[in-house]
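For this view, one protein chain was removed and the others were kept in their places.
First chain written, first letter: the chains are A and B, and each begins at residue 1.
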Amino acid sequence: MGLNISANKVLASIPYLFEGVGITLEITILALLLGTLLGLVLAIIRVYGSGAFRQFAVIYSRLVRSLPLLVILFMLYFLGSEIIDIPAFWAIILALAIHSAAYQSEIFRGAIQSISKGQMEAALALGMSKYQGIFYVILPQALRRAIPYWANEATIVLKDSSLAYALGVTELMRRGEYVSARTSQPLITYIVVGLIYLLLTYVFTKSMARVESKVKIPGLER
Amino acid sequence: MIDHIQYFISIWPELFKGLVVSLELSVGALLLGLVIGLPMALMRTYGKGIVKAFAVGYIELIRGTPMIVQLFLIYYGLPDLGILLDRVPAAIIALGINSSAYQAEYFRGAILSIDEGQGLAAQALGMTKQQAILNIILPQALRLVIPPWSNEVIYMVKYTSVAFLIAVPELMARGKMIISQTFKPLETLFWVGVIYIIVLSIIAKVVDIIEKKLAIPGFQMSGED
Partner (left out) sequence: MAKPILRVENIHKKFKGTEVLKGLSLTVYEGEVVVIIGPSGTGKSTLLRCINRLTEPDSGDVYLEEQKIEPGKTNLNYIRQQIGMVFQDFNLFNHLTALQNVAIGPIKVKKMDKQKAYELARKELARVGLADKAANYPAELSGGQKQRVAIARALAMDPKIMLFDEPTSALDPELIGEVLEVMKDLANAGMTMVVVSHEMGFAREAADRIVFLENGVVAEMGSPEKIFNNPEKERTREFISKITRLNSVAKDREVL
């Protein structure tokens, strides 16, 4: 009986939680946009670049993948307090982007390297420049191959966006905590919050699978 | 420069204590994850009906939700059911459950990549399905799982930092405590980061060596090379 009433209080907060979903999605999408761009550039530099650029991409990936997201997040946040002001909302976006870019650079690098060497040679033999070869021949194939791995990384970014909680950004997780405190029903609240995240990752994974089959090259295995 | 190093020396004892807690959390979570993850993998791969459905549901539920939600459910939520856990056990259980779902998928991937003929050959020798799984499939799968598993080790050490959110005094939390005393956030976080990088590099090296030691010549997971 008592549980029912409190459960209802939690359920009444669902619209409030869903406003948090909006912010969670904003963070996720912006972080993915930046992270994918940076990851792709790093991967291209790593495969086709030379000298210092290539070294930089290698070291970036190795260092960032050894740093917990929270460390990066707080570094950016405190960088804000000490040098330039970075609002919490942007601190989490940048931290996620920097962190994810390292993993994405590995994904894209693997995809690029899985395209047979002959593809680039054929492009060069036609008179294409290296850049034309990369953009018109290698990337269209590599990006298709990267889709399932990228989609997996994207759901990780979505889930990790919950760490914005630590900076007090009122996304889904932080709102969950408010609801939990107000209703004194942490168990039910966090189950509801968890189910919302599950729904988000499920919908995303399903739609990426559809994208993947949509852009599949006819006749080609994988 | 000397100032920085002196600062590091002054905060090192505190950070070291945190590092020890982080490593304890990691080991505990990885073991718990292994103990739950391996059976889940077997249930999902070989199970039927409700057994399989349970494993699929468990794995996808965990993989579809953020670790922090799992942590808060266990630490703040379970008391509603009368289950009260201290911070450290709560963190180990949450991290372990989280890891178990990922480990289960690594094991399943490895099992599936073992050639079907291996199981058939074992059964042709008169082994039962269980015997074939235990004696033929798993010994091979366990070797194949080492590379993805080593990734999971590194992930886990990194993600123990989330336990800081329920005030477990691990490395990240100690760093934050030091910051509130010294008001040197960037410097402190720099050294925290350096410790993570060094520890994870060492772990990566060690795992690499183990991997090479256990390798069967000419035998690796397809797509891993």
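In this text, a residue touches a chain if its C-beta (ideal position, glycine included) is under 8 Å from a C-beta of that chain, and two chains touch if they have at least 3 such contacts.
These figures come from a predicted structure and were not determined experimentally.
Across the complete structure, the visible chains that the omitted chain touches are A.
Interface note for the absent chain: among A:V21, A:L124 or A:M208, the touching residue is A:L124.
From the options A:Q55, A:Q132 or A:S207, the residue with contact to the unseen chain in the full assembly is A:Q132. Only one of A:L33, A:A181, A:L199 or A:I217 touches the chain withheld from this view, namely A:I217.
In the full complex, subunit A touches the omitted chain through residues 116, 118-119, 121-129, 132, 136-137, 140-141, 144, 217-221.
As a working rule, only the chains that are shown with their structure count from here on.
Averaging Cα coordinates per chain places subunit A and subunit B 20 Å apart. Remark: subunit A residues 63, 65-71, 74-75, 78-79, 81-82, 155, 159-160, 162-163, 165-166, 173, 176-177, 180, 185-191, 193-194, 197-198, 201-202 touch subunit B in the complex. Of all residues in subunit B, only 61, 63-70, 72-73, 76-81, 154, 158-159, 161-162, 164-165, 172, 175-176, 179, 185-186, 189-190, 192-193, 196-197, 200-201 touch subunit A in the complex they form.
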